[in-house]
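In this view, the complex is presented without one of its protein chains, the others remaining in place.
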Amino acid sequence: MEKKKKQNTKHGGVNRREFMRKSALAVGTVMTSGLTLPAMVKNAGAAKRDHILIGRPNPGTGPLASFGEGTPWVDDRALAEINKDGGIYIKEFGKKVPVKVKIVDTESNPTKAGEMASRLVVKDKVDLMVFYHTPDTVNPVSSMVERYKIPGISLDSPLEPWLEGGPYKWTFHAFWSVEKDIVPNYIGMWEQVKTNKVVGILMPNDPDGVAWSAVFKKVLKPKGYKVIDLGRFPYFNKDFSTHINRWKKEKVEILLGNMIPPDFTTAWRQCHQQGFVPKVATIGKAILFPSAVGALGGDLPNGLTTEVWWSPHHPFKSSLTGESAKDLCDAWTNATSKEWLQPLGYKHAGYEIAADVLRRAGTLEKEALRKAIADTDLNTIVGHIKYNKENYSRTPLVGGQWVKGQKFPWDLKIVYNKEHPNIPMTGNVFPIK
Amino acid sequence: MQDLLQPILNGILLGGLYAVIALGMNTMFGIVKLVNLAHGDLMILGSYLSLVFSAWLGLNPFWSLLAVVPVMFVVGFLIQGFLLNRVLGKEMEPPLLVAFGLSIILQNSLLLVFTPDARSLMTDLSVKTIPLGSSLNLPVLYFVDFLLSCAVILALHLFFKRTYLGRAIRASSDDEVGARLMGINTRNIYAYAMGIAMMTAAVAGVLVGMTFTFYPHTGPQYLIIAFGVMIIGGLGSMAGCLVGGIILAEAQLLGAHFTGPGYQLLCGYLVLLIVLGLRPQGIFGKA
Partner (left out) sequence: MADRPFKYRLCLLGILFVVLGTIPLWGSDYMLLFGLLLCLYMAMSQMWNLLVGYSGLLSLGQQAFIGFGGYSVAVLTNYYGVYVWLSALIGGIFSVLLALFMSLFIFRMKGIFFGIGTWIFAEILLLWFSNWEYVKYGTGLFIKPARPPSMTVIFYAAFIMALSALVVVYLILRSKIGLGLMAMRDNEEVSETIGVEIFRSKLFCFLVAAFITGTTAGVLYVFQIFIQPYKAFAIDWTVILVFIVIIGGIGTIEGPIVGSFLYVLLTQWLADYGHTSMLILGLIAITIMLVAPKGIMGTLQEKTGFTILSPRRI
């Protein structure tokens, strides 16, 4: 201790004072660098923009990446159409201005989604938020939209988990309901195959899993089904042998599930590893996409059933480009050589609604935009959108089954449409084994 | 009682896999008295390397072992030689924190290169099953994991007993100064030891990649498992690895059987905490 003191006083207090000055300077420069000064100071003059900015939180990476895959292809295309002759007339600018979009990656993580949404509002000052793809994206972004009071348009996430975070004033949502749409579709498909009516539930403890299991347990018993539920499993669960053993013991013939794609890959493979193959396996969310289905490997996808919320066979047209559902799917395949994906239509519909809203409002004033969204009454490529008093609109749902395909390894056929006969069937339900 | 047979069987087989996961970390702890916090991530690196080689050469993941194991040896050698040896000293924190930093770098590099998508090493074995009697099934892949793990443990045991390098490593860990006096370059020895530990991690990584799906961030999960095996079985003991692995796996699967699948990992952790509190040196460890 003494030695050090001596050393310091040798160089004297001058060294320390110099150091203080240097460090103060360093701290000062560090604080102003990296952040542009105008952005730091309030009321430095509102950032003069010459375009409309839409915020687009999207799960580009992570377990939900297959949902986010169509972005930015669909977004760019839709924007090109909107901006075709200059854009949309906004009275604050006194002329037509183009629409630009800022897409950010939520990494399939709800907390990250909330943070990115916060940044979009506070740093990028977006005029409107458009977002989709499962409760893990939609729920946290909705709550940020409500907190910062900017208008939000959301799609592609089941209604019940979304309503949990309500009531909503600024967010408007469109999709189907678990109780009113999924249940009749799933049970409808099951009724077409001879089974012993014993259902095994396989769901994680995420918003979908909790909501779906609650609804199904309520409705299945009165219809004469026996339900085996071992409880919710955590994301990335590695071992399902406990479930499988119980299902084998109870002679389960219908497997009902909803989970992220990687968890189903693990689970379905383990089912086969341990000698359990049910007659029917209806899984929500995990097997919506050809890539997820292909990842199962071998012949495992054959006969798996799931929900279909959009397909090339859906008889709807885009209000923006006039394309039919089939046109959009063909354009996608031509551009990417990949099979069509269900979210494509919904991503496109989001822009249809946004464009319609901006055109009708003609202003960027938040309250006016909000009212314009509430008044939406539009035929889109996913169906008719008209929001009710609780800020949502139900879209149609049918049932589908995966079979070996011709052009692509696996095809999704529509095998049940009794709730919406206007969407044509393309195949019949068959048992897995 | 009948339906306990399947979880018990699965537990034994899974225990073998857990043992080979922990083997490298346990051996290194016995030698340099350090817990390598990056062990799980290094193992996953092995899985990803296997993915790359299998895709590149169109091979079955088992063949990729021929490439992955040597590469991981070099990786381990370099990490110990250039990174960890520099901070080995009296204080506990620097090596731990360097390993921590390494873990984060590995996870995020893998994320950037391979994206967060789930991966797995495809092999026909993953869905094969052998029925044993009316209610029991032998998952072939788990069985293969178990056999290979035992083989690796045996090989490592023989290595330490019979080869010069093996004995040199044991000497350095028993008495560093004495070993140096006998002409052993202990720093080099540590690097070789790490290389060998990484070879076992490579095998573990390939097995894990075939059995379960993996992501860039699955490393820490396996670190906790390795730690659990180490604690239960005994610090620095190879036989302990196998015993500890089986006990941990049984705790998980039997626990899940009785309390529900959501609590599977929890049961394993509880057993781990109990052993940590009561007998921290483990079953075969020296006090």
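To keep things simple, chains are lettered A and B as they appear, and every chain counts its residues starting from 1.
Operating definition for what follows: a contact is a pair of C-beta atoms (placed from the backbone, for glycine too) under 8 Å apart; a residue touches a chain by one contact, two chains touch by 3 or more.
Since the model is a prediction, treat every value here as computed from it, not as a measurement.
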Displayed chains contacting the withheld chain: A, B
Among B:8, B:52, B:87 or B:283, residue touching the chain not depicted: B:87
Listed residues A:232, A:285, A:313 or A:370, member touching the removed chain: A:232
Hidden partner chain, touching residue among A:53, A:193 or A:210: A:210
Hidden partner chain, touching residue among B:12, B:111 or B:283: B:111
Interface with the unshown chain - residue positions in subunit A: 1, 4-5, 8, 13, 15-17, 19-20, 23-24, 27, 30, 34-35, 39-42, 44, 61, 104-105, 107, 109-111, 114-116, 118-119, 122-123, 135, 139-140, 143-144, 147, 161, 164-165, 204-207, 209-210, 231-232, 234-235
Residues belonging to subunit B that touch the chain removed from view: 35, 83, 86-87, 92-94, 96-98, 100-102, 104-105, 107-109, 111-112, 220, 224, 227, 260, 262-263, 265-266, 269-270, 272-273, 276-277, 280
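We take it that only the chains that are shown with their structure count from here on.
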Centroid spacing, where centroids are CA-atom means, of subunit A and subunit B in whole angstrom: 36
Subunit B - residues contacting subunit A, complex: 3, 6-7, 10, 14, 115-118, 120, 122, 124, 126-129, 131, 135, 137, 139-142, 212-213, 215, 218, 221, 252-253, 256-257, 260-262, 264-265
Residues on subunit A engaged by subunit B in the complex (per definition of touch): 61-63, 65, 107-108, 205, 230-234, 236-243, 245-246, 248-249, 261-262, 265-266, 269-270, 272-275, 295, 297-298, 300
